[in-house]
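The complex appears here without one of its protein chains, the remainder shown in place.
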Amino acid sequence: MSVGAAKIPVRVAEVVEVNPLIKRFRFQRRDGGPMPVFSGGAHIVVDMDDHGTRRMNPYSLMSDPADTSGYEISVRRDEAGRGGSLFLHRHVTVGMEMVISSPINLFPLDARARRHLMIAGGIGITPFLSQIAALQAHGGQFELHYSARSRDFAAYADDLTARHGDKVRLYLDDQGQLINLNSLLQGQPLGTHLYVCGPKGMIGWVRQTAETLGWPLAAVHSEEFLAPPVGLPFQVQLAASGKTITVGPAQSLLEAIEAAGVTAPYLCRGGACGECETDVLGCDGQIAHNDHWLTDEQKAGDRQIMPCVSRFGGKTLILDR
Amino acid sequence: MGLEFNDETFRGDYTFRNSARAIARFPFPFHEDSYMYSVNMEPHLPGRPGSVFEHMFDVDEHYVAEMRDRALVLAEDPLRCQSLPHMTLAGWDLLELIMEAKARDYPQWFSLTKDGHQWHWINRPLQIEQTFTFLDDTTLPCGPMEYITRQTQGDFTLQDQRDDNLWIEAGMVTTQADWSLDFDIGMSFHEWHAPVPLAHEMRVFDRALKFLLNLQLGAPVRRFNWTMTVDPLLDTSPENYPKWGPSKTTMTAETIGHRQHLRVELQTLHRLPRSNAIVFPIRCYLIRFEELVTVPKWARRLHRVVRDIPDELATYKGFLRNKPLMLDYLSKYDDGAPTSPGFWAD
Partner (left out) sequence: MAASFPPSIPSRPVYGTLTARPGTAHLMVADGEGAAALTDMLARAQDAAGLLARSHIIYMPGPTGTDLWASLNALGAAQCHRSPSFAAALPRLQQVLSDAHMGLQIYVAGTEGLIGQVQREAMLAGLPWQAVQTEHRGSTVRRVQCVHCKGITENVRTDPFPCSHCGLNLFVRDHYSRRIAAFQGVNIDAEDPGQVPAAVVRFT
């Protein structure tokens, strides 16, 4: 059972090339009304019609949660991806009408924290922008360590250092500047919470170091949207609807189910929240479980699948949809 | 006090009563002739006009009297309203949710005007007028959750979402069916519900939690819960159990129609914007048996539900002792005729 809020019809109010890889998009409501207030770290799902292929990708909100005049997202162009970011970069222009979801937060600040220690890599800076704005409004201590490949690709770094001075430290790869993670993580007072957002490798490194230094899991938070990986096409039988569908190489299983006119519950569409969990009635082949939701036992058992990010290869896959 | 609101008491002389209108719109919780737990959540969309779910927060004839009773409970026991320090932002979210809903749905009684963060609130039934700065607690006489829930019917809990769980960390609880906010504050979802028999084995709470973790902004849900109470006493708290416990033993066949009440909780769940917390309003409606049996379908059905309910549930809901007396009374109104599905009166 998935009870979704109404979608928000929007118009693109602004498209800004932040750097050669990143574009910022500003959305305003078509009816001129205020956007819903949201909590720092939230994301929206952007509904795209890419020349007949429907895409729905999650993007962190980077704008100030208290600014209800519009929402802003920053999108990094990903040549090797399924095409969502490419669509946004190449085809979305000012004035275009689109549809977005209400904000959902899978990366919130821990309200009990005495201090928020933030580590960002590249485009991973975006959720921290809305979180920092929220902390400014409601009170709260933070420190941001932001790593980028070079000054040109350190989106929003100038703005952050201008506004927050010492609380923001920038590390540029091309100048050999590395976060001294060991030292940073050993010097934090009890009650500090750690947040990391960026490439998979960086998240892994930060989590591993934190664990080695004795940080409890409950004090370490990360967000990494799994964009459904590109793969080979495959066929699926939808037992409950009596349909057989083909999932295209650049299409997720969930998107293919929806394209066949079958409703399936979903929320984050990124393998994290569990909402789209589907029973597997028959499987002769290999399910690629690309999600963060199912347990290792469940993944081994192949009795459930998360269609938003997972794929299949083999003879037969039968789902309860 | 106008004709719109009853002048009645929920203690002492117990002058509480339901008008014919209140009886007709009473949220009878049973849609069939038997009862078992379920994750019976549905969207909290505007419902049938005149019903208790027409508006997001229902204001009825008992409003003023209930708020007066709440004030008395809090004066006697301030621990009934608590907020862990990190939940103040959620309290502001709740204040905004309630003020906006009430000003929209009952403009004859409530108004809210905003000039940026300078807000002006008028509550005519309670004769309150307040200007304050949104998000600045120094401009309100007490914390935002306490401020607005002293003006809103029903109990409220605020739950912080973290570690794939919900944590009850603030609340205003003066009309509860026998649980202690002071004891439970800080508990996780399963821990807070620990004393409920049978439901854990049925995994009701596992599924409910999974559902609630995905609850979205702008998409509230509702469900019903129910129990029985002797006398129209709202404050059936464990704290005061030595005071109200004995009343169960003084019921007779002559007094049961007047004193025995069906107590229904309309529970709603809303995601809050700035705090990402969940607010859980628990709105309590009371009806005495002699009022309820004026609706033939409800009289028949309630008899059958009570007759067939497992003893474990009757014990947990606190009425096993008086179950025989209840059945004697209700059976007189059950001619065995079929009842229509659904909970609306025919």
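Think of it as A and B in the order they're written, each chain with its own count starting at 1.
Quick note on the criterion: contacts are C-beta pairs under 8 Å (C-beta built on N, C-alpha and C of every residue); 3 or more make two chains touch, one makes a residue touch a chain.
What you see is a predicted model, and the numbers here were worked out from it, not measured in a lab.
Considering B:E76, B:E191 or B:D308, the position touching the chain not shown turns out to be B:E191 (whole complex). Of the listed positions A:E14, A:D49, A:E211 or A:D284, the one in contact with the omitted chain in the full complex is A:E211.
Set against the missing chain, the residues A:Q186, A:T246, A:T263 or A:Q286 yield one that touches it, A:Q186. Chain B residues in contact with the hidden partner, per the touch definition given at the top, are 79, 163, 180, 182-187, 190-195, 200, 238-242, 245-246, 248-249, 321.
Where chain A meets the missing chain, the touching residues are 112-114, 185-192, 194, 211-219.
Operating definition for what follows: only the chains that are shown with their structure count from here on.
By the touch criterion given at the top, residues 41, 43, 86-87, 89, 135, 160-163, 210-211, 213-219, 221, 273-276 of chain B touch chain A in their complex.
Against chain B, in their complex, chain A makes its touches with residues 1-6, 36-39, 42, 65, 102-105, 108, 110-112, 134, 137-138, 218, 267, 273-275.
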